[in-house]
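Next up is a structure, given as structure tokens.
What follows is part of the complex, with its chains left where they were.
Letters A and B name the chains as they come in the text, with residue numbers starting at 1 for each one.
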Amino acid sequence: MSGNSFGLLYCVTSFGESHGPAYGGVVDGCPPGLALSEADIQKELDRRKPGSSRHVTQRRESDRIEILSGMFEGRTTGTAIGFLVRNEDARSKDYSAIAEKFRPGHADYTYLQKYGVRDARGGGRASARETVVRVAAGAIAKKWLAERYGVKVRGYLAELGRTPIPFQSWDEVERNPFFAANGKIVAQLEKQMDALRESGDSCGARVNVVASGVPVGWGEPVYGRLDADIAAAMMGINAVKGVEIGAGFAAIAQKGSEHGDEMTPQGFASNNNGGVLGGISTGQDITISIALKPTSSIRLPRRTIDRHRSATTIETTGRHDPCVGIRATPIAEAMLACVLMDHALRHRAQCGDVTPPVRLGR
Amino acid sequence: MSGNSFGLLYCVTSFGESHGPAYGGVVDGCPPGLALSEADIQKELDRRKPGSSRHVTQRRESDRIEILSGMFEGRTTGTAIGFLVRNEDARSKDYSAIAEKFRPGHADYTYLQKYGVRDARGGGRASARETVVRVAAGAIAKKWLAERYGVKVRGYLAELGRTPIPFQSWDEVERNPFFAANGKIVAQLEKQMDALRESGDSCGARVNVVASGVPVGWGEPVYGRLDADIAAAMMGINAVKGVEIGAGFAAIAQKGSEHGDEMTPQGFASNNNGGVLGGISTGQDITISIALKPTSSIRLPRRTIDRHRSATTIETTGRHDPCVGIRATPIAEAMLACVLMDHALRHRAQCGDVTPPVRLGR
């Protein structure tokens, strides 16, 4: 399996570049019989869509999903689901000035050095626009997980730059353009973003994702661990520089008597483990937190070099998200859903005959 | 590929349980012609070995590597390298009292629920003793990476519980039982550990790992990213709850003008990216930081349940590391080395004909 596919049994393959004709993907391994429509996927794509508020890139894309296969009379058939999302608003001239230079913090340099060639238009394959494929694949996974196991995968913006956003309620998340789980802070975030945009700079963010209702037992020791696959999926999202599960880095300062989640007949008394022990789901919420770096494309001038190794400066004036973290919530949810679905299938393959001996709860 | 293997081309397969006759592994895909001896691997195993100081588990294992295949006249032949490490000091009676209960923070519960059966002796397959296989595989990878590309993979303990350990020099790392890159702090760490052990509790830790000399171009967009595979490898180490690359979680509070590493004809002016951009190595140091939770096996009594869902308490009195992070440095190095080697081979496969167009440096 080469670099544009992930997942062992629920396998997602992706193609497309920012200024090519289309992005597309193939979802392989989806169980047959799942009721699925383009609307189910579109709903998730719309959450990720550019241009939906003044705080994100102003590129105008309808991001319309077109399913090409794997469906019959409104249900999945078990064969490969191919789909396309056309690029509509690619303005390559925006990028012509910078094709010869390497943008700091971007993959311009590494792509050229790896492949000896690069498609510089809009970041080419390295554009975060590729995440449209992930969100589509994740939408299918979310639907199946919800219908088959009652699993719910949700996320929210937990920090915008230096501003923490206290969790208030899930209901708030879809009511503001930031995926903030807190309505009271939205005005402040808007002000912060307006100032940032004006300054020509960008900021980082933290996104939290939670999967509820995951049954005990998903994940494979010792290398195919659920948390390991989640970590890969999260770190594989553009701009992510850190991944935590459960207590995360706070676990360093914890004592064992504090960290180890005690058990009672009703269940776990706490969730420092984040829903995974020994690489296998515990049945608790799976709680993930990721750090996203500030957007690398900024208007402020920066030192760099060109293809001929000459020193120069660069200002990136295309249409960019001043904080990529804002649109990252649906992407992180999608990646988590894909990993969970893959492991649901893997678990069923090996342990389909096992009834978990212990039944926690009331 | 099931859960006990990792790596696409440099593929490591592992087996063994804490109280079974032996651990073993198969390293597949190693290039032929590498000079290799058991001593090369033993050196790394000895760094990880239990019982090497009073601060780690007192289980006495010589951890002797026995290579069974893949070698001829002191060189690798390109065929699968099979090896064994015998268990010598397994005392299953230590565990008899706890076989019926679930230790908080352990995989006892999840293994039983997943498989319907568990080998409770010494943690069975979930024991951190499995990392002996990773260290052996990593030793081969380290040697090849060093000889073929001049890559050096090194780590150190960066925090012990709440105590940060400032980096002083690589030379210090092998001179103390903590892998601290700082000699002055060792006495304090010893005191801290003695107190901890006495209290019957445990603490968390942070380990940093650095790979130097990695050429530009390793890693595959968009899912086979180098940083994604590293994240999986790190999160897949027992007790790890968080992974960072480069600026990591600090990137949340950074501005784009601060985070994006500027370039000059001599190279990158900083390394917030941690040696990876767009999933591909930049040629800079690859800098990884991981959080390890406190050991779950502690003497202090904790609330839990037994297999029949009855409430009970548990005290774990076997021989355990009061801080698993102390022995984690060679393990994290090994995992990083394996991932790098895998990507070195993958890169050579696809881009073996590419000469990177730009040559940074003096």
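FYI, a residue touches a chain if its C-beta (ideal position, glycine included) is under 8 Å from a C-beta of that chain, and two chains touch if they have at least 3 such contacts.
Remember, predicted model here, so these are calculated numbers, not experimental data.
Peer 1: Every chain here is the same sequence and 2 are shown, so how many copies does the full assembly contain in this file?
Peer 2: If we count every copy in the full complex rather than just the 2 shown, we get 4.
Please note the rule applied: only the chains that are shown with their structure count from here on.
Peer 1: Chain A touches which residues of chain B in the complex?
Peer 2: Contact set of chain B toward chain A: 1-6, 8, 12, 14, 102-107, 109-116, 125-126, 130, 159, 161-162, 201-206, 216-225, 227-236, 238, 241-265, 269, 272-274, 276-283, 291-298, 300, 302-305, 307, 309-311, 325, 346-347, 350-351, 354-360.
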